[in-house]
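Sharing a structure here in structure tokens format.
Only one protein chain is missing from this complex, and each of the others stays in its spot.
Coming up: chain A.
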């Protein structure tokens, strides 16, 4: 055999020479290549993993010697690197070579550099400390005139780059966006995208450049910028709606074949570009009719143009269909898209079938009839040999499950579950089955048996919620007490039978559930003594296959049962055995049981029957121990000190050195260039002198270590804040489809066909009719009307529910002037809410109905001029300086004089007391106009929307809803509701907005929904931009406190900002900051200034700044890590803008 290998390898040198263009003497090259060849040959000739390991270790140690030898040339190093990469790929540690890879990238010529960079990108990761050594090399290469070096540097930056070093290269990469070569521009765009991913704050200011990249004359650069836009739009689609037109135009051009032929792939124009654009459009058009309308044409054309001749056209089609179903629906397009889905589903190619099923799963909620059309294909897919197809089919079925087909679908799922072995699949599927069983179970027996299957298969991998929910369901019961008892009884019986079976091992979780149920509900069997079940539990207790956690569950069950039995031999034996057990936990349980047995009365009160849901009163203060404590104290025991107190005392004894600095001092140096915390200074002194840089970097590393110590306390509150957020329950997705009625037409048709078909076909048909029962065209209409008929057998009667419904009531701010008719609708709504019991809570909702109001207020209110004057004079609380931009009558936004007065009239009285923004119209149509403004109160931000009825007609009703936003907590302010419905009248809605996590800009969107007499209701959407500044308030503190706070904060950011001549003077800069950013000036010392502000509700942020020529050195510190970054950004904006 080795002969053959030998022969194969003798042919190799030719291969190397052919492809590896030779840079130096061919001999050296060949010898090194053959070393790699030798290694590979050696490895392939081996027969066992063990031998391979030995060989590679040998290789590695020889490599180690070579790379560290001083005689090794860079050329040899390059070959060594490739071998190291090979070893590392096989999973062996080659960390000794990492530093040499960096060296190679630093010092080598182009070719060696390339290998060095490759090795670095494969070996290291973003947080690797060695990576810092590469930064200078990257900076140097970015400035190189050699395109290849620049390309290499950009590639490495996009692969791994330490986050804190981004400022060092950012300006260089930004410059590259203007480079004359498109490949450089393209790579620069992707590198910036990478920065956006890992540190979004740092690239905020270059959004405008992204837009330039989007308009780049080269298609490749434009395509690269789409990555960024896709990501940003995914995060916040409302900010980019204005780009919809551009994307549509681009797509039109691509689809129309306007691109160079170069971009064609199998004669399809730029397919990947099309896919990306379609995805972006899908995100933009989601739930937005106006934006969606812009793209209908191009989507139609895409669907039409895609001739099915290649795989990649299917890719485009699939995206098209996805987009059509994502955006605001248009029936023609939906029809075409549905046809396309048909093509996918019916395709003989399995990849396409898979995608077809995926598409069906996606659209099934919008269009359940589509599943009916393809039901036979779906049935076939259930028995497909490919498990992936099968699983996708089950996913589809899962979405269409209802009370009528649940049995068949769950059966299919269980079948699949029994076949699969992958943990991931089991976990996933078990969760779904449990969910369906709980939701739609037709009867007790089925439910318990299904759950038994779930527990025995899902075993110990399933999500812990499943057994917990199951037990809670049994304990809390439903509305009908006898039903509950029957279910519990059935569970007990079924577990007793299961435990009877010999030599079967159940998963631990299942045993735990069983022991809990038996302990709680065995009494339902009405047997005199629980001897029988105790025997079984005892058997399990002494079995080796049971984990100690489960044993604790078992003994708890035994304890509960003992309290019902009078005496039991088994319990006595058990106590005897386990009081000497080596497992301390078991021993404790046994002793407890023993003591309880001695006092039967106590035991009965301790373990009452069927009281698992009762609340327990716990004496948390441990007052019953007071006597004991007093006695001990009187005998001279030391009083108890809490843990932290002891800790403090310990520290105070140990502390010898005073680590606290004596006072606040600001050094006048150290403000060179944008500095990252680690403090490597770049800019003028970028040089190739590696020794010098090395020195600097070690310095900075030390610095960082110290900083972390200092910063520790600064981080703590931030962490707490985060966990606080997480505890809030995520909103339960609203299940938008409740499928109910049987589509009789379809079933009838099926039955007709049955006669003519073979038996096998018949079976399939039968299966189909049982699977697709309850899906039909009517079901969508019945969505709301018949929803109440859904029988959720196991709908939990939980305590939570009551409080929930209270919430819903309060969410509906129904005003007292509701007419009787409106109350009726309200009740309807309310019923629906409690029925669906979710989703709606997400919206704070107003119902306003048609009560007429005399809108005399218009005449009563003062003129706009007066109002603004009054405001300016009465706002000393916020801004000491009266030059604030405040409210100015907005001629531009209010088109007519009449309109203007009415809008102004809508300003709340309260408004005049606080500073507020201009009234801006956010959306309007011929009947209604919605304007909004912000009131910056000292302690919160209030958003006011005023709705005015421009038409001469009465409105029947109007609702304004604000969608919940991720970063905001929105509370409605009651007491300002006026019905807006009279012609020409105005109505205001007022909300308090709190920022939950700092960010620079956010969007608040909502919609107004109104109905005129005799016309269908109309919905208008709007959105409003909120900036961080809206939540910033001055923080009035003394210099002394400033110093204290400054030291206690860990997160800081420094930056030098160039300002114009006029700004350079300290007073003017101060004024700008004070006015625009609402900072409080704490003190001014020479050319330095101290300012403070707080982010509502109370996150302080401090700023130290110094004017030096035309440079403003800003230094922010805060307890909240992103805040300084954000403020800095705002600061820059303000300084540049003014």
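By definition in this document, contacts are C-beta pairs under 8 Å (C-beta built on N, C-alpha and C of every residue); 3 or more make two chains touch, one makes a residue touch a chain; residues count from 1.
We adopt the following convention: contacts and distances are computed from a predicted model.
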### Query
Can you pick, from "Hamartin isoform X2", "Cytoplasmic tRNA 2-thiolation protein 2", "glutathione transferase" or "Adaptor related protein complex 3 subunit sigma 2", the UniProt protein name of the chain not displayed?
"Adaptor related protein complex 3 subunit sigma 2"
### Task
Decide which residue listed in A:423, A:549, A:649 or A:761 touches the omitted chain of the complex.
A:423
### Message
Looking at the full complex, which residue from A:271, A:285 or A:1124 touches the chain that isn't shown here?
### Response
A:271
### Query
With respect to the chain omitted from the figure, which of A:224, A:396 or A:474 is a touching residue?
A:224
### Query
Which residue, A:68, A:109 or A:529, contacts the hidden chain when the whole complex is considered?
A:109
### Residue ranges of chain A at the interface with the undisplayed chain
1, 4-5, 8-9, 12, 15-16, 18-23, 33, 36-37, 40-41, 44-47, 82, 85-86, 89-91, 93, 109-111, 114-115, 118, 122, 125-127, 145-148, 155, 158-159, 181-183, 186-187, 190-191, 193-194, 220, 224, 227, 230, 234, 262-266, 271-272, 275, 279, 311-312, 314-315, 318-319, 350-351, 353-355, 385-386, 388-389, 391, 422-424, 428
